[in-house]
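Please see the structure below; I have some questions.
Our next item is subunit A:
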Amino acid sequence: MPIIKDGAIIEDSWTVLDEESDAPSSADIIIPLNIMLEKADRLSNHSGRIGLLIPNDVAVEDHADLIAKADLVVLELPAFTDGRAYSQARALREDLGFEKELRVKGDVLVDQAAYLLRCGFDSFDFEGEFDAVSWEKSTNIMTTGYQRTYRDKLSYRD
Partner candidate 1 sequence: MYVYDDFDEKFVRERAAQFRDQVERRLSGQLSEAHFRPLRLMNGVYLQLHAYMLRVAVPYGTLSSKQMRQLAMIATKYDKGYGHFTTRQNIQFNWPKLKDLPDILDDLADVGMHAIQTSGNCIRNVTSDQWAGVAADEVTDPRPYAELMRQWSSLHPEFSYLPRKFKIAITGASSDRAAIAFHDIGIQVLKNDNGEIGFAVYVGGGLGRTPMVGKKIRDFISLEDLLPYLVAILRAYNLEGRRDNKYKARIKILVHETGIDEFKAKVEKIFDGLEKEKLRAPAGEIERIQGFFALPDYASAEANPESLSKARSENPAFDAWVNRNVAEHKQAGYAIANISLKPIAGIPGDATSEQMNLVADLAETYSFSEIRVSHEQNLVLAHVKETDLFELWQALVPAGLATANIGAITDMITCPGLDYCALATARSIPVAQKISEKFADQKRQEEIGDLKVKISGCINACGHHHAGHIGILGLNKKGEEYYQITLGGSGDQAAAVGEILGPGFSGDDVAGAIDTLVNRYVELRNETSETFLEVVKRVGLEPFKEALYADH
Partner candidate 2 sequence: MAKKLKGDQVLTGQLLREGDVVFYAEDGSWSSDLQKAKVATTPEQIDELDLFIAKAEEVNLVIDIYPIVVEKDEAGQLVPSLIREKMRTTGPSIVYADF
């Protein structure tokens, strides 16, 4: 799966940790929230960066401490019509003040990218092929907006 950041495919340094395996202590690992909650001690001598994968039925405010320590948060879009991650993202960015990389994983459509960016996501792990031209077009076609959101590049009325 390609990872898209700033409109281009990038090399991904992160691997997802599953139940059993232990990643090398220097790797950048993404840990699902439930494993993190159960086995946080296993990570005490981990020297690589730690990312957190949060399912979309979790209230992010309830895990503010873990989130504050994470170097990456990954949220899920199991179907493009399931909009929960948009609210989680805004809560993370605007209310919890999370400043590190925020990634979305799943059924991302190019026509949704602009909204995802506005909600605070900056990288995309999506199924299917990446077409840089449509991506560029779809993320730039609207230059105006009525809602002020995190790190928004749109213009507003003033």
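A quick word on the picks: all candidates are chains of the complex that A comes from, given by their letters.
The criterion applied here is as follows: a residue touches a chain if its C-beta (ideal position, glycine included) is under 8 Å from a C-beta of that chain, and two chains touch if they have at least 3 such contacts; residues count from 1.
Computed from a prediction, not measured in an experiment: that's the story for all the values here.
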Study note, to complete from the structure: Among 1 or 2, the complex member that touches subunit A is candidate 1
**Study point:** In the complex with candidate 1, residue positions of subunit A that touch it
**Key:** 57, 59, 61, 80-84, 86-88, 90-91, 94-95, 109, 111-112, 114-116, 118-119, 134, 137-138, 141-149, 156-158
